[in-house]
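Omission of a single protein chain aside, the complex is shown with its protein chains in their original locations.
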Amino acid sequence: MKQLLTFIKKEFHHILRDTRSLLVLLALPIVQLLIFGFAITNEIRNSNIAILDNAKDETTQKIITKIENSKYFDIDRTLTTNNQIEEAFKSGKIKLAVVFQTNFQNVLAHTNKAQVQIIADATDPNQATTLANYANAIIMDYQNDLNETNKPPYTISAEIRMLYNPELKGAYSSVPGVMGMILLLISTMMTSISIVKEKELGTMEILLVSPIKPLMIILSKVVPYFVISLVNIATILLLSVFVLGMPIQGSLFLLIVVTVLYLICALSLGILISTVTESQLAAMLLSLLGLMLPVVMLSGYAFPIANMPVVLQALSNIVPAKWYIILVKSVMIKGLGLSAIWNEVLILTAMTIFFLFVSLKRFKIRLQ
Amino acid sequence: MTQKEIVIKTNKLTKKFGDFIAANEITFEVYKGEIFGFLGANGAGKTTAMKMLIGISKPSYGYAQIAGYDVYKETELIKKNIGYMSQKFSLYEDLTIKENIHLFGGIYGLSEEQIKTKREALIDKLDLHSQADKLVASLPLGWKQKLAFSIAIVHKPKIIFLDEPTGGVDPITRRQFWDMIYEAAANGITVFVTTHYMDEAEYCNRVSIMVDGVIQAIDSPDGLKRKYNAQSMEEVFLMLARGAKRGE
Partner (left out) sequence: MRTLLFLLRKEFLQIFRNKLILRLIFVMPVFQLLLLPYAANYEMKNILLSVVDHDHSEYSRKMVDKITASGYFKLVNVSQTYDDALKLIEKDKADLILEIPQNFEKDLIREDQTMVMISANAINGQTAGLAVSYSNSIIRDFINDISAEWIQQPRLNPQPLIEVTSSNWFNPQMNYKYFIVPGVLALLVTLVGFILTSLNIVKEKEAGTIEQLNVTPIKKYQFILGKLIPFWILGMVVLSIGFLVSFLFYGIFPAGSLVVGFLFAGIYLIALLGFGLLTSTFAESQQQAMFVAYFFMMIFVLLGGLFAPIENMPDWAKYLTYINPVGYLIDAMRMLILKGSSFWDLRMHFLIVLGFAVLFNTLAILNYKKTT
């Protein structure tokens, strides 16, 4: 026990001496959370658009003003010919072009029908649809103003309740995702690299011939990073609540318990990676290149899992972050108790045991 | 005694790290073709001084000329004319013996033809035929050191700097290593070697003894033994180093 403490102390010394790494480890969650909380948003604001007004009459002017006054659009340029549209898109400056037909007002007055064409840059189809819908809605709004007197006589009014997140804040979905990503990536990287480093420098052999049990060596490597991760958890939660305005609806204690479970799972994955690699470079490639995109894309954070093909839905099950994100949403936002989440807790526990079991097996093989 | 050609000349060469004076006004000369032992306990400042001489550490003040070149302004010219081998083995472990020779030969501007000749000679001499295409990582430490030395003089430098070259090596290999040093010296290469093995000091033509960043004595081993009335270099060293404050 005393030896273990000495070893843990040694690891702490290593970490504390390297102020740059420590700074990164502690600052990264803050930066990442702030970026996610404030910068990453799919809310459309001030998208640049172009107008090609072939009519230039009172009506088109009114519509254009209406578009300009909306918070969604900024009119970046006014075009004069059809040929300029493609040019404007290709130089990447605009996302949408609105084209009014010639003689718009007259045609509308005499035939009751005039045309507006909305051209969207569908490079990003999601964005294109949203922008086109907004533009469409503004024009329809104008049309409804014209037809004020002719409303259908029947109405079904919908009373809308936005559960859990009445203000539709982006943080509610991003915070659990960020927590899942940061804790997994940092913990996995930290442990795998610190263990592999000893292998690469040859100091592992020295440790292994010492009277300390291999398990103790591994444990002493993991404990300091566990502590750092606990600090990170505290930072993330404090920022979420006090800066991003997230509630903690459920039990804080339960939230911390599942987070610690997830942390242990991530550290175990790091240990597993360290047993299959011989160099820090390989460990880094596995834990950063190997995990970053799959975690972001398959955890249900960036894209809904229900929309994925069956194969990927199945694959998403082996991403620990997926289960943790469900847990955070359940406890933190929905305020559910243990009875509602035991399934996810069990899965994460099983994963942890699996990682540790395989690591231990591989470790023993190495020793023989 | 005829006038000897001076290849290393320093005057009050000093290196400070903040308040700490690692090398304090070092002044000495090394002559062409001699084996110069640069002795001192761990932490006495040997490595610091050597790093200034080979141009990878800038002196705080003082003067030094290596093979006729100034350590402040002509470090790259110095590097062309010296070889260096450090206490920390530093060939590429993930390259083979042949590949390491090829690399360093190439860096020093040897032609493919020259590299090939050198390579064959070197492998012959070290009797590494069966290992030539194996990774350096697979060699025992002693062989690595001998290989590193051979590669460090592959371009026939004027001076070879050896920083604790025999650290951690068994006595037989150390003996062989010193044979290689003699051979190099016989070929006109000046050898500048740091060590804390006092028996090795006896092999040198002249030695200096550094204590706490200062050169306390400089002479031939016999001269020093006479001066301090000692039986061995070990005794001389202990006498001088007794007052040392720094160390491990």
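The chains carry the letters A and B, assigned in the order they are written, with residues numbered from 1 in each.
What we mean here is this: a contact is a pair of C-beta atoms (placed from the backbone, for glycine too) under 8 Å apart; a residue touches a chain by one contact, two chains touch by 3 or more.
The structure displayed is predicted, hence computed values, not measured ones.
**Student:** Going by the touch rule at the top, give the shown chains the omitted chain contacts.
**Tutor:** Computed over the complete complex, the missing chain touches A, B.
**Student:** Tell me which of A:Leu4, A:Ile75 or A:Ala128 is the one touching the absent chain.
**Tutor:** That would be A:Ala128, which touches the missing chain.
**Student:** What is the set of chain B residues that contact the non-displayed chain in the whole complex?
**Tutor:** Touch set of chain B with respect to the missing chain: 51, 54-58, 75-77, 79-80, 82-84, 86, 88-95, 99, 102-104, 106-109, 135, 161.
**Student:** Under the stated touch rule, tell me which residues of chain A contact the chain that is not displayed.
**Tutor:** 18, 20-21, 24-25, 27-28, 31-32, 35-36, 38-48, 86, 89-92, 95, 108-109, 112-129, 132, 136, 139-140, 142-143, 146-147, 150, 152-170, 172-173, 185-186, 189, 193-194, 197, 200-201, 277-282, 284-286, 288-290, 292-294, 296-298, 302-304, 306-309, 311-312, 315-316, 326, 329-330, 333-334, 336, 340
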